[in-house]
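Just one protein chain is left out here, and the rest sit where they should.
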Amino acid sequence: MDANPDGDLIVNDFNIQIATVNGSGSQSANMVLMRSIFQMGIPVSGKNLFPSNIAGLPTWFTIRASKDGYTARKAEIDFMVALNPQTARQDAASVRPGGALLADEALGLKGVRSDISCYEAPFMKLAAEVTSDSRIRKLLANMVYVGILGRLLSIDPREIEKGVEKQFRSKSKVVELNLRAVKTGYGYASDRLVKADNFVLRPMDKTRGKIIIDGNGAAALGAVFGGCTVVTWYPITPSTSLVEQLIDYMRSYRIDPATGKATFAVVQAEDELAALGMVVGAGWAGARAMTSTSGPGLSLMSEFAGLAYFAEIPAVVWDIQRVGPSTGLPTRTSQGDILSAWCLSHGDTRHIVLIPSTVEECFIFAQEAFNLAEKYQTIVFCMSDLDLGMNNWVSNEFKYPDDIPIDRGKVLSREDIEKLQKFSRYLDIDGDGIPFRTIPGNGHPAAPYFTRGSGHDIAAEYSESPEAYTALMHRLNRKITGAADSIPQPVICERGSSVGIIAYGSTDHAIGECRDKLRRMYGLETDYIRIRGLPLNGTVASFLHHHDRNYVVEQNRDGQMRMILAAEFPEAADRLYPVLHCTGIPIDAGFITNEIIRLQRHE
Amino acid sequence: MDANPDGDLIVNDFNIQIATVNGSGSQSANMVLMRSIFQMGIPVSGKNLFPSNIAGLPTWFTIRASKDGYTARKAEIDFMVALNPQTARQDAASVRPGGALLADEALGLKGVRSDISCYEAPFMKLAAEVTSDSRIRKLLANMVYVGILGRLLSIDPREIEKGVEKQFRSKSKVVELNLRAVKTGYGYASDRLVKADNFVLRPMDKTRGKIIIDGNGAAALGAVFGGCTVVTWYPITPSTSLVEQLIDYMRSYRIDPATGKATFAVVQAEDELAALGMVVGAGWAGARAMTSTSGPGLSLMSEFAGLAYFAEIPAVVWDIQRVGPSTGLPTRTSQGDILSAWCLSHGDTRHIVLIPSTVEECFIFAQEAFNLAEKYQTIVFCMSDLDLGMNNWVSNEFKYPDDIPIDRGKVLSREDIEKLQKFSRYLDIDGDGIPFRTIPGNGHPAAPYFTRGSGHDIAAEYSESPEAYTALMHRLNRKITGAADSIPQPVICERGSSVGIIAYGSTDHAIGECRDKLRRMYGLETDYIRIRGLPLNGTVASFLHHHDRNYVVEQNRDGQMRMILAAEFPEAADRLYPVLHCTGIPIDAGFITNEIIRLQRHE
Amino acid sequence: MSETLNHIGLRLQDYKGKDSTLCAGCGHDAITSQIIRAFFEYGVDPARVIKLSGIGCSSKTPAYFLSRSFGLNALHGRMPSIGTGAVLANRRMIAIGVSGDGDTASIGMGQFVHLMRRNVPMIYIMENNGVYGLTKGQFSATAEEGAKLKTGVTNELPAIDCCIMAIELGCGYVARSFAGDPKQLVALVKGALGHRGTAFIDVLSPCVTFNNHEGSTKSYKYLKESEELLHEIGFIPYYEQISVDYPAGSAKVVELHDGSRLTLNKLEKEYDPTNQPEALRRIREANVTGEVLTGLLYIDTSKPGFVESLNLQDEPLAILPAEKARPSREALREIMEQLK
Partner (left out) sequence: MSETLNHIGLRLQDYKGKDSTLCAGCGHDAITSQIIRAFFEYGVDPARVIKLSGIGCSSKTPAYFLSRSFGLNALHGRMPSIGTGAVLANRRMIAIGVSGDGDTASIGMGQFVHLMRRNVPMIYIMENNGVYGLTKGQFSATAEEGAKLKTGVTNELPAIDCCIMAIELGCGYVARSFAGDPKQLVALVKGALGHRGTAFIDVLSPCVTFNNHEGSTKSYKYLKESEELLHEIGFIPYYEQISVDYPAGSAKVVELHDGSRLTLNKLEKEYDPTNQPEALRRIREANVTGEVLTGLLYIDTSKPGFVESLNLQDEPLAILPAEKARPSREALREIMEQLK
């Protein structure tokens, strides 16, 4: 291998997709690949497209290197690694013209496409050079392609080596075996393959000091550093890994070194009703409590969400959104629960909703969520999604949260009550709609109150009085509306265009790229507002008013945020244009660009 | 008693409120009173305001006689009957100036107000003349006030007699005892009370051939005549009486006379999750199945609602709305679940929602709901409320539903499949988004399919394909959107005004009166559109566009229908003005009138 | 009497709550009195108690005792989960949960089972009347097979025996009693106060308004005329509380308000409540003969507590100081290094 036919190199700007089956153990290989590119200083992102199944069904892992720092999915596939007989033909077909294919010899894909560069390798045979155990051979075949790609794409072998060491931590035997497989692949490529494609990786300096983490890990860390004390959960993809990582971090960092005792409790509940029930019980009793779930669990949490809202009990719920309705596509991404979360439960309810776009925001919002839940004494939903939560992202190092002190909100201590003499649980003293609360164990005889999800008055006494009810409902509304200025504010990029883009959550990753495309390809300058939470405030309203056309980009079918915007800002409702992507696959910049251009032309 | 001080009589246009405690057995007395007025040919309505409690707390029953046929609550109280020591002072205070008060002597209210006519009577003593049993005395005291009112308001004694007979059916001893109590009251009034107020009832001819029924009874009847076969439920106020009446009707009219066997199954489920689960299982297996619930139950039904939507299984849910959020005010009325029902469950879901305003519509929609559920193979919500469902209303006799044939929708029989040769459960042959289905037991080997709430293709095979998913979601959307023209259409009263009123459900009863008030008192002519279901169609849109100002009148805090309207018709969103009543007490025309006038002035 | 102080210097009065709004004669009110007395006699500090409940007439009762304690009246059937959460937040509080038979055995069955399995430290009182009182008298899952409602509806399904369930699920303190047996009930609640895991007490608590336990055929008849009148819609008659006192090892027939009879059978003093199979045998035997076996049915103090198995710190998590609630700067640095 050596010569590149034409000198037209594509440097640090392409993606690699590995097509395999789940259960084949390719995840480590893919992580090593991604990490090696990362270590070369090149912005990189990885996305795992996997089935709702344990073993044997098609899985695709895509790594995108982007010198421009684009981290969204790219629709075209530049470089395909085909290992799965079930999908081999389609996989080969899905490579963009001019792209490349590395296929297992056994798939017989040789010559299947003339418009792409094709490579073949006998993965199993090469792995057999490393081990005689047939099961391990299957595993090591994955490392073989890492080696081959390393050579074909000019990845620094030392970085691969470091990547393998990092991946398998201290297990030296394992490291050694894997490295041997990598080298075998590398050697095979050097000896037998002739570089025919244009893709190449060159060291940059864009990842120094950065970390790789998934959103669920970041949220877990946020909870650990945010003073979370009670975590309840019920397993559900894609939220499971949030709590599983949280347990690990808690065990490492939240055991009191003095006593060896846990400063947290994690309980696997019997279902989501109980999970939120425990959170509400714990929140009422003074814990910073949270649970994590996905769509079906959210639905089951409806009734308790209403109780938390109405009885004003702090609670935090992470919803790692997947594709609904119903069981839907459990391993695909979506932003389909926004509307549900915003008004979850019967009756008139409104909840504070935080929507992180990045892993860093997962870390930060996980902490803010507790502060907001306690400040506003209500339930707070953090809306992540499978793409953000389960995929690996390069991020700035997380800063120690000196600027996010653990804030318990309006809690009256025994001494406070001593001074005040009396206490009314639901009395709005400050006019901000937020009453004061006490925590069981307070000790002062005036501190206790008996609360409920039924009608009650300011003293928390049972009441069916229409006046007490109406006053309560309006106060609650004032309280939640008032939170609009305390939640993470929208992030705005405004350059005076008349075209605005509105997006939120993981969709953000495609927006920057899309705006660049619009500018470069179509000369269309756009402004951008990224919503980071609900309720919305005047900032959003004025953005809408400043733009003749506002494209609301969402990963759901019904334009859920557009619906909320229209209802909140009816005067601007006719300036909203939905751009909706609902396939379960993360949205890409090309799609948004095309949609906006199409809609602009229909102007 | 006799003379009326001034001749300024108020004939057939006032209300009577009986203030007592629950558990005192006044319900029959109030029914007799209402029925007597009804029998006199006077339009009448009755509203029971009761606590969430079994015995001993304040209860108010209000009977409104209205020659104009106004059936909504009236804010002012004309004639108060005070029997409850706990509330006696407030009750007396709540009578409008110029009104009247009949109080138990024991309450010591004599002379408490000089601006109203006050009567006193020793109810218990009078009842003691009829019986010596102390418990029965308490009961009969209620009939005593019926007698007194009869005399004071000139109710035809024969009508009271008939009313008592009707109320206690054949139980002659009971009838006799009650009649004696009535007569005692009547006699007391004749002998000892001097008519001092202006209220009088005069026979009319406006109730001939009419019936008295509550909305829950009407809905139950609709289900019985609508071919309902499986009913599951879990008790919850105010929906309980729907199923309890349904059981009675089913037992009387849906036992096959030939076999003595039931043509229906009613199951009290262990909770609402199971109740809807059974409905979905039964609907899938071919039954016309329904359940009935209220807010908390609706929340618990979220997850199953999504399954029914996504797997396309017919189901009918009655939600007799009460005040939320959470347990809220279980015995008070509300329209607070509209938004929840419209998009119940996570993911992108949209449901067909029917909203009856009258008991007759309860009867009709209960039948239509099954036809729509089977036609569209989806879950249908019927949104009644406590006011409509549990209060007694005068109505036209229900017509035999010749125009609502039992329609099973696109069901393929064994023979159909024989002809077609093949069958794809989720194939949209007709382009209306509605596929064909088969029912277990079909017998044809090609008929069976295996369905689920997970992703699936047109053959009902499991699928995670983005294309299959997107196609399915768009078809579902087309299907539900397409239902807009098949559901009960909006009822429009248009006279070319630029001011429109939008309302739905039990709110309707106050609208006619309000429009009359607006016209008479303020010279404001209004147009009116009554929404009877979701999804909305062009008829609603054009109404909005034809009016500069559209007042959306609702009995909830958040303006839930306004939110839906704004989202559906963004171009008209800025013409929507919320008029919201959220006290738990049925809305009254005066409130709406004042609100509209206030908003008109802020124009 | 009201002057008597307990060992922490409080009066009986100090353990009371708001006035009850239940029907006169409701068994639940009797239970409330017994809870008040037990907490008073045991000398529990009300400031250390949390009261929890679901929804139902029974679930209203925590408002009627211990007004100096914190309380959370939650959702129908969900008392166990909020109780679990509350105990995790503050393991130092004494938790008492009140539920109904509908609340527990119907909608709440899942949470009941899992609370028992976890052995969450709390007193769980099920006020068992066989019906849904608050929704006006439908059968609950503890209604006896063949029981009849006043409306004439017969229960076709077998009753769930929650004591058997609790024992099978490993609950370490399982008792059954009768609302109108103050001595026994006070003793059982005091026993529960001394127990470290979940203490379950199933208390038969007649619903004077809706439950007609043994079917109308056996019930005491009023004059025909009054009876019909008294079945008037919406009329709730007044009843006095029933109170019984009978020695251990004996049976007692109680006539309920509607004239039906309940046979209570109190375990003898020598009964060994640590013998699980024997406990189950005796309960089943009584169920077959239609008697209600009362007393401490089963006890096992050796079961590991839920809080212990979590290795929880002693101080309540609810008041965890910020410095313990947030790992150090160093910790974050270490984690960041691993992620680089």
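A, B and C label the chains in the order they appear, each numbered from 1.
Note that a contact is a pair of C-beta atoms (placed from the backbone, for glycine too) under 8 Å apart; a residue touches a chain by one contact, two chains touch by 3 or more.
The structure displayed is predicted, hence computed values, not measured ones.
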item: Interface partners of the hidden chain - shown chains only, full complex considered; value: A, B, C
item: Of B:219, B:279, B:531 or B:579, the residue in touch with the unshown chain; value: B:279
item: Option from C:141, C:242, C:264 or C:318 whose C-beta touches the chain left out; value: C:141
item: Touch criterion as defined above, residue of B:452, B:478 or B:549 at the omitted chain; value: B:452
item: Residue in contact with the excluded chain [from B:30, B:216 or B:232]; value: B:232
item: Listed residues C:63, C:82 or C:109, member touching the removed chain; value: C:109
item: Where the unshown chain meets chain B, residue by residue; value: 209-213, 221, 224-230, 232, 249, 253-254, 256, 259-267, 269-271, 273-289, 303-304, 307, 311, 397-398, 400-401, 405-406, 438-445, 447-454, 461-462
item: Residues in chain A touching the chain absent from view; value: 22-28, 52-57, 133, 135-136, 139, 171, 173-174, 177, 234-237, 240, 268, 270-272, 296, 326-327
item: Chain not shown, touching residues in chain C; value: 106-110, 113-114, 117-118, 141, 156-158, 160-161, 164-165, 168-170, 277, 280-281, 284, 304, 309
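In this text, only the chains that are shown with their structure count from here on.
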item: Contact-richer chain pair [A-C vs B-C]; value: A-C
item: Of all residues in chain C, the ones touching two or more other chains; value: 75
item: Contacts with two or more other chains, residues of chain B listed in rising order; value: 52, 296, 326-327
